[in-house]
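Entry: subunit A
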Amino acid sequence: MRSDRVGVLRLPYHYAPTTGGELMDLLIQIIFGLISALVIGAAMMVVTMRNVIHSALWLIASFFGVAALYLLMEAEFIAVVQVLVYVGAISILILFAIMLTRSNEGDRLFTTYWWTSGLIALGLFGAVLVPTLAGTIWNLPQPTGPAGAPEVLSGVEELGRGFVSEFVLHFEIAGVLLTVALIGAIVIAFEERSRRRRVLTLAEELELRKRQQASEHSAVAAADSVD
Partner candidate 1 sequence: MTRAIPLEAVLVVAAALFCIGLFGALSRRNLIGVLMGIELMLNSVNINLVAFWRYLEPRFITGPTFVIFVITVAAAEAAVGLAMIITIYRSWNTINADSVDSLKG
Partner candidate 2 sequence: MDIQRGNIIVMDRRRGTLRAGQGLLQGLKVVWDHWVGSFRKNDNFSQIHGTFTIEYPDERMKLPQAYRNMPVLLYDDETGQELCTACYQCARACPPEVIHITQAKDPNTGKMVPASLEFIIEYDACMSCGLCAEACPFDAIKMDHFYELSTDNRMGLMQRKADLNRPVSYYTSIAPDLWDEVKEGAMKKLQGSIKRRPDVIGIAGHLSEKIAARRRQLAAEAAASPPAPVAAAPAAPAGKLSPEEKAAKLAAMRAAKAGGAEPAAEAPAPAAELSPADAKAAKLAAIKAANAAKKAAESPAAEVPAAPLDEKAAKLAAIRAANAAKAAAEAPAAPLDEKAAKLAAIRAANAAKKKSE
């Protein structure tokens, strides 16, 4: 639907550097290092902060770092969705849950056997994942065509097409899942309206007090009449 009448130079969705020199690579490496440090550092803070709110805020920082990583990997749509869903919705949900529940964690931040899980995580990272990742030979595609030509990346249009053709079943299942989750969350957290504790307005309180007094009055009157 793009008309050329009002022509604006549109930057290609994936604008690879046309004259990608060493400097550009260095720049990208520095940026990657910073983002990775942000992601990992923020994640560390998430699991070690005593205050849950601080944890949640660091979690948001981590989400942002991940979005930046996506941007670096030229997945703009995913990055925006990451911001929209994780930062705009999930972290808000988490913050809300924290506000609604007064946490009394006490002295201990971790469970009794926290060192076991720490060992598991460390072992997984150091002994399993890193050697595997480093030792595997990835079948990286060789750059084709003239140097510096933009590679063909699938964009948001292809993604949309995929959702309604190739992955239509998955897409529908995801929709059903979301609906079920929505209804489930409501059912789980729902309190019947009429059973809810409700703050009375001033007028209602006055009414309540009047009725109380009236009933006391009638009780006293009844006692009197018995006597």
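Methods note: a contact is a pair of C-beta atoms (placed from the backbone, for glycine too) under 8 Å apart; a residue touches a chain by one contact, two chains touch by 3 or more; residues count from 1.
Selection rule, in plain terms: all candidates are chains of the complex that A comes from, given by their letters.
Note that the structure is a prediction, hence the values are computed from the model and not measured.
**Q** So which of these touches subunit A in the complex, 1 or 2?
**A** Result for subunit A: touching candidate is 1.
**Q** In the complex of these two chains, what residues of subunit A are touching candidate 1?
**A** Checking each residue of subunit A against candidate 1 gives 20, 24-26, 28-29, 32, 36, 39-40, 43-44, 46-47, 52, 55-56, 59, 62-63, 66, 69-70, 72-75, 77-78, 81-82, 85-86, 89-90, 93-94, 96-98, 100-101, 103-106, 108-114, 116-118, 120-122, 124-125, 129-130, 133-134, 138-141, 151-154, 158-159, 162-163, 166-167, 170, 174, 177-178, 180-182, 184-186, 188-189.
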